[in-house]
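Here the complex is missing a single protein chain, while all its other protein chains stay put.
Going by the order they are written in, the chains are A, B, C and D; count residues from 1 in each one.
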Amino acid sequence: MSKHKEGHSKSYEKLKLKTTLKEILDVAVSFEKTARDFYTAMIPKVSKNIRYIVEELAEEEQQHYDLFLSLKNDPYVQSQLDERIKTPTENHKFSDYVQLLDLGDNPDDQTILQYALAREDAAMKQYQDLADNAPEGELQDTFRFLAIEEAEHKLELEKKYYEIIHSGGPQ
Amino acid sequence: MKKINYNDKGSILNPLKNLQFYARKPVTEPLGPRPASASYRGFHINDLDKCIGCSSCQKICDNAAITMVEVPSIEEDASKGLRNLRPAIDYGRCCWCALCVDICPTSAIEMTREYVHVCDGDETDSYFIFPKETGIHGDSFEKGWTKTEDSDLLDRARRPMGEMEPEARIDNFDEIVDGFTMEMAIEEASRCVDCGLCEDACPAHMHAPNYIRSIYEGNLEQAVEWMYETNPFSHVCGRVCTHICETACSLGHGEGESDPIAIRWLKRFAMDNVSKTKIKQIARKGKSRKKSGKSIAVVGAGPAGLTAAFDLVKKGHKVTVYESLPKAGGMTRYGIPNYRLPKDRLDQDIEVIQSVGVDIKYNVKVGTDISMAQLQKDNHAVVMAIGMQMGRSTRIPGSDNKMVVKAVDLLRMIPKGDEFNVPKSAVVIGGGNVAMDIARSLARLQKQKYNEVNITVSALEQLGKTFLADDDEVIESKEEGIVILDARGPKQCVIENNKLTGLETVKVISIFDEQGRFAPKYDEENLQFHEADMVVEAIGQMSDVSILGDELTEELEWNRGRIQIDGNGATSVEWLWSAGDMVKGPDVINAVADGHRVADDIDKFLNK
Amino acid sequence: MNKVPIDEILNKVNGIKITHKRKTRIRVDVDADSLPTLLELIKGRASYIHLSAITCVDWIADNQFELVYHVWSYEEKCLISAHTRIDRGSESNPAKYVSVYDLFKPADFFERDIFEMYGVTFIGSPRMEKFILTEWNGVPPMLKDFDAEAYVQETFKWTDYNPDWLQELTDQGGGIAVKPEDIRTAGNTHNMSTHRERDKAKAAAVKANEKMQGWKQ
Amino acid sequence: MKKELKIIQKERTNPLAHVFDDFISFCQSKSLFMLHYCTGCGAIELPPAMTSRFDMERLGIQPMVTPRQADILLITGYVSIKTLKRVILTYEQMQSPKYVIGICSCTVNGGMYWQSYATAKKLNEYMPVDVYIAGCMPRPEAVMEGLQRLKDNIRNDKKEHKGSAWKDYFNRYDYYLGNQQALFGDDWQTPTDIIAEAKLYDLETEETYGKHTKLLEKHQTPLLPQEMRIK
Partner (left out) sequence: MRPENYQAVKLGQSNEYEIFIGPNHPGIEGNYAFRLMLDGDIVVSGKADAGYLHRGFEKLMEGRLWIQNLAIVPRICVPDPAPMEVAYSMAVEEIMGIEAPIRAQWIRTMQLELSRVAAHLFTFGGHAATTGMYTPMFWGVADRDLVLDLFEDFTGGRVYSIYNIPGGVRRELPPEFLQKLSNLLDYLESRQNDYDNLLFTNQVFVDRAKGCGALTQEQALELSVTGPNLRACGLAYDVRRDDPYLVYDELEFDIPIQTAGDAYARILVRRDELFQSIRILRQIIERLPSIKGKIRTPIPNPLSWNVRKGEAYARVESSKGELAYYVVSDGGDKPYRVHVRGPSSMHAVQTLEFLAKGARLEDVAQIMFSLDACPPEVDR
């Protein structure tokens, strides 16, 4: 956990220094890229039967990456952000009670999901903090948008978690 | 009454009496149809939404006037008992007796007060109508003959099933339900309208209408014969089946109080009242005399594996079943407590299967005692049916304590007779039937040992809305003194000095989103602490696929964590099939259905 | 007139079995040989003068016809149903029995009816000829082995409807699924559960299998 | 289904022909005699329709006792094979134009006697039907509606060719005869010479003749005049 916290604060500092929308998106894009690469690298390491989870995670990060990238190059980015901020995704706090574990060498499906959940949670909270501390206007909107995006992603993961873990058992 | 004077020849003036009729009102009705009476049996209408396509109207129709037509735009769902068949009525046959109205289980088909239909000689097509909300000519008429309580031809009430009182059952593992008596069974069986919705809904497509009919006729052996055609686990299914059939039952679709037929209890009744030797004879029926010379290995002696083995043996193949535990039955033995499924009944099912010629090797763990590669070498085909025997953990803080255990492990220990410390108080996490099973089992042990029950079940899901366990289970658990705390998420297991003291939970505001997917909302203010010596996790299970070995795991195609299979259970590896919980999810009847499918496919493959 | 209890009179007939079903119904079972005697007795001695009906029942499993004579007494206000069984005979050697026309005039109608519908010849009946079925050439239709429904399906054509709504449904991929005749061909309403689902599931499995074969290779 | 048949009609040159036709069909529709023959259970609703309560006479329809003078043949429900023979005889004896009304389910597809070995299932196999009235049995009001429909059809016959189903019997005699033969045997014959009538009315088509009429010729015995000898 400590390892992650460190990462959090580091990126937090990094983002805090950025002052324009584009710059922030640049950093966000790079974060997504890191995440994607992390999951992609993990694919061959896990057993084949649970590989799909990691593959899907990588796929989702890739989608985020693509989204941020296209946003960055979108001339009407501001209006898009405004649109998105109007309907924030609620944080249901399920992940708060999921313990973050060490991934280890041979993680099982639950561990991977828990790790991914914690990661999204952390990212979301970080953008939330940044948004709270940023001055009103473009910057705050951008952070808020990013927080929402991460929250959304986390929610999807939670659903997946329930469907995979909370299932099974005889009648 | 005026007497007639027969001798009165009358007067010549008698015809003048007729003059009085000029003053009377004429009886002639104006031209055009008069409105018919309030219960007139006129042309039909059918509420297409209420109609479930059960074809009861077709069966009761004495004139063979009703054709069932398929309407593709209507949703079809076998598991809910909905067919997209709707009645079309041939007015060249109909006699307007309204029996179809009176039998309709959902009161969909009714009659209006419309009665005039005239057509030219070449327009007889208009005699074949598809009744909808509006009648034959698309006009709305007032309803005429509709079903009333008196005219209803169906018996809506289920025969009550006797149960042990909570006080009597709480300190032992005796079976709770009494079962039907012959009289009750016949009465219950007589309610069946033979629509076949149950058969469609059943994963194994058990011939429920046929065996219900046989029970009604008092021919229990015939009933058992029908059962064994599709299910060698009829004792088990007669007790613990998820009975999708009863959800589908057309009688259960009725308005108001209308119970589905107790198909499961009827099955139980028939099985219990036919002798074991007779059942063995029945089970052997249709066994191939010829030996095929092919051998098949089945991994796991659960319902899926044994069903496949049973079928394959009957087809003349040699089958060996490998079981890692000392007894067969899989989850039905090591997952379902005695009070729901007495083990002698399970033993009987297995004995019957063995009597057909299935060879079971106990205490052999594939992967350690014998490798998959070895099985492949020795056999023409291998069936993997290992089930889901590993419990999932919540992995909340403190869940690594040794007094935090998984329900499946505990459930397995009880029938095995393994000793463990019965906790004075326990919390069960989970809201499914497994959670109820372990809670009720522990309650019994507590009662035996401490003479009091102290069990709390804490579940994310909300009672009466999203709760997973069957209603009966919840009701019975409560009767037995188990506290069910719904809508609570586990926060942490509280550990003090390395000793478990209890579980902390947090309130769940809502659990599913609009699409019915999991999206829990927690209220962090609302915390609660449950004191407990033991926390049992009953949230989910998984399959121990590690026994396949890395190589095979790599070779196989997977589908979201489960071995990818085709419609018949064949995996991507030519010699390997997979069946049961490990590929289909947890359910005896699904496992049995899977077993049949796999056996059929293997047989086809071997005879190629 | 001294009233003799009916049982006493009945018991004069050899091998009789008397069942008092209710106050106004007595069932007696007698041999075919003794039945005319019985009828004569109850008509002559006990005022059973009203022949209500003669019924023939075809017990094909026993290869027998059961003849039931329902006789009513206006005085006793009681109905005696005299049951007897005769051999069912065969096509070449049709069933025969004696007529009771001498005793009861209406037997003419009932015996003729049974002759037509079951092919039982009543010896001594005045008009052993066709009456209702004068234009029927087949076997006596009431025999259990005459399958009327099969005959009808063979002889007659049904109206072939093709209304617009059906055409529409057929275009959508639906249309007639279960005809009323389909569920009756089994001859028994109870073997007619539709197995469409099962068939469908099988078809789907076959399809899926074909698809799988693709990636297997 | 009914095919459009070519009928060789004499050239009508009179310009007033159509006016005349209309007038004739108007008159025909206003005065109809209904043959009093109850073939089946639907007949029970005819007395109410005929008598004061529903009063068929206000439509200009009255019962008539002989087929020769009747215009309408009401088939009131099922026709047993035995009756069907008589019905066909009766129908052929009626003078053209003649109309058949099929009442009840039974005339369309066997009705509730669909299982019966003794009843015919489809009336229109044996004679052309003008109007069907649904019901088992139809109420007098429905019967009245049916009769009105028939009247309308007769009235509009020249425009829509609805009220001339009877011509079909001559046009396609072979078809009807074939169905009759299938049911009654090959030697089935009636005293009426339909082919001669068809020739007379100019109603013969290629479908008037066929293998069934050939069969009829083979079996037909001349109908000798009956002698009545009273001393």
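What we mean here is this: a residue touches a chain if its C-beta (ideal position, glycine included) is under 8 Å from a C-beta of that chain, and two chains touch if they have at least 3 such contacts.
Keep in mind the model is a prediction, meaning the values are calculated, not measured.
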Checklist entry - When the whole complex is taken into account, which chains on show are touched by the absent chain? => result B, C, D
Item to check | Touching the absent chain when the full complex is considered, from C:34, C:64 or C:81 | outcome: C:81
Item to check | Option touching the unshown chain, where D:24, D:38 or D:182 are the choices | outcome: D:38
Next on the checklist: Given that one chain is not shown, which residue among C:68, C:128 or C:176 touches it?
Outcome noted: C:68
Checklist entry - What residue numbers in chain C mark contact with the hidden partner chain? => result 24-25, 49-53, 55, 57-58, 68, 70, 72, 74, 77, 79, 81, 104-106, 108-109, 117, 131-135, 141-142, 144, 146, 148-149, 189-190
Item to check | Absent-chain interface as seen on chain D, which is shown | outcome: 35-41, 43-45, 47-48, 50-53, 65, 67, 78, 80, 82-83, 85-86, 89-90, 112-113, 115-119, 136-137, 139, 184-185, 187-191, 226-231
Checklist outcome for this item: Note that chain B touches the absent chain at residues 1-2, 4-6, 8-10, 14, 17, 27, 36-41, 56, 59-63, 95-99, 102-103, 144-145, 148, 150-151, 153-155, 187, 189-194, 213, 216-217
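What we mean here is this: only the chains that are shown with their structure count from here on.
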Next on the checklist: I want to compare two interfaces, A-B and C-D. Which one has more contacting C-beta pairs?
Outcome noted: A-B
Item to check | Most centrally placed chain, judged by C-alpha centres | outcome: B
Next on the checklist: Suppose each chain is reduced to the average of its Cα coordinates; what separation in Å results between chain A and chain D?
Outcome noted: 85
Next on the checklist: Suppose each chain is reduced to the average of its Cα coordinates; what separation in Å results between chain A and chain C?
Outcome noted: 80
Checklist entry - If you average the CA atoms of chain C and of chain D, how many Å lie between those two points? => result 37
Checklist outcome for this item: Where chain C touches two or more other chains simultaneously, the residues are 159
Checklist outcome for this item: Multi-chain contacts in chain B, i.e. residues touching at least two other chains, fall at 64-65, 90, 92-93, 124, 127
Checklist entry - Which two-chain combinations touch? => result A-B, B-C, B-D, C-D
Item to check | chain A - residues contacting chain B, complex | outcome: 47-53, 90, 92-94, 96-99, 101, 109-110, 114, 155, 158-159, 161-171
Item to check | chain B partner contacts - residues on chain D that touch it in the complex | outcome: 1-2, 52-55, 58, 100, 102, 105-112, 114-115, 124, 128-136, 138-139, 141-142, 144-146, 149, 153, 162, 165
Next on the checklist: Quick check: in the complex, which residue numbers of chain C touch chain B?
Outcome noted: 159, 161-166, 169, 172-181, 183-184, 189-198, 201, 204-209, 211-213, 215-216
